[in-house]
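Only a part of the assembly is drawn; its chains keep their places, and the rest are absent.
Letters A and B mark the chains as written, and numbering starts fresh at 1 in each.
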Amino acid sequence: MADLVGVFAASHTPVMLNFPDAVEEADRSAVYDEFRKLGAALAATKPQTVIVISDDHLHNFFLDNLPAFCIGAADSYASPAEHWLAVDRHALRGDSALSAHVLGEALEAGFDPAFSMQLTLDHGVLTPLVLAGLSRQVAIVPILVNCVQPPLPTMARCLQWGRFLSTAIRSYRGCERVAILATGGISHDVATPRMGMINEAFDREFLRLLELDDSEQLLRFATDHVNEAGNGAEEIRNWLMAHGAAAGHRFELQFYRPLHKWYTGIGMARWHTGDAS
Amino acid sequence: MRNWQQDIPTIQAYWIDRVLFDVHHKEGHLQRYNASPDAYLSAIPLSAEIKALIRDNAVGALYLAGANPYLLRAHCLGLHMPDAEFVASLRAVAGEARRG
């Protein structure tokens, strides 16, 4: 039976890699430093596999078959999907055995995931792993949530998925240590008239409610106010999955800074599932 | 403002998105598109007006027409459109974006 040794979350954006000089040096260093710290903290939990919860930004999926939730089930994932992303191409190692377990358990438990044996992962998965120094270290199981093309799954459903994940990990006999990394958000707009604006108040309240750990308030706030925080903020679904998986364990905000020139409210956090509690 | 112009894509939005997607994901399409956007778009079931918006990178107008914002963003990054132009085109249609 595997332990959920740690749960982490971090924002992602392609501009961190494509336009590093768009922000002040101090901001860039701070963000890069914090990603390295997050990477070190994640590595310190000694996971055998990291379940990476993110979204496909319409590279693997299109309107001809758009899954609400898709579980990657390959031993290797090419990346990046974006021919224009400023990063060296490299494959991410998969863990198809854990993928198969999570997929099977999900179907048994009344979830309806798609699965994929061939994904070319995009910046949503790749950027945080690269900046954290982990993209060549860890094996992953990507879970891709539709945050990018309505109709979207509900915030409540994402929390349910997270709770399910925690159960599925704990019933897995194939390894002993699994971590979760959720990526995306927080407040930002992609290709809307608000692009570059950040709703810092939304972000602070969302982070406060994660810390408070009151699911009802959290879901109410996320559902009612996401339209004030930008289409990129729809990616808080990935944070809610992580929160559901961490079920009741202490949330700790590592870093938050609204970086308008990178168009994004950048947050990093962890839930202390691995601690005695 | 709302996060999305459409709750589910219209057929027109589907075809805009089809172009924005295919150009960057299908073998040889980016080259064909760059060689001649008009020729590339000729067989697509969209009006001449919409095709012109795509050809001219009229980002704001495409956004209002329901183009998926992620496809729009990736398309313009892929064509190396300067970010300042991209954002300015979107800002210009703020008054017409969906609210409520």
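What we mean here is this: contacts are C-beta pairs under 8 Å (C-beta built on N, C-alpha and C of every residue); 3 or more make two chains touch, one makes a residue touch a chain.
Nothing here was measured: the structure is a model prediction, and the numbers come from that model.
The formula for the complete complex in this structure file, using the labels of the chains on display, is A x2, B x2.
Everything below uses one rule, namely that only the chains that are shown with their structure count from here on.
Averaged C-alpha coordinates put the centre of chain A at 27 Å from the centre of chain B.
Looking at the complex, you find that chain A touches chain B at residues 14, 18-19, 22, 57-59, 62-63, 82-84, 148-151, 190-196, 226-227, 230-231, 233-234.
On chain B, the positions that touch chain A within their shared complex are 1-4, 6-9, 14, 17-18, 21, 24-25, 30, 59-60, 63, 68-74, 76-78, 80, 83, 86-87, 90-94, 97.
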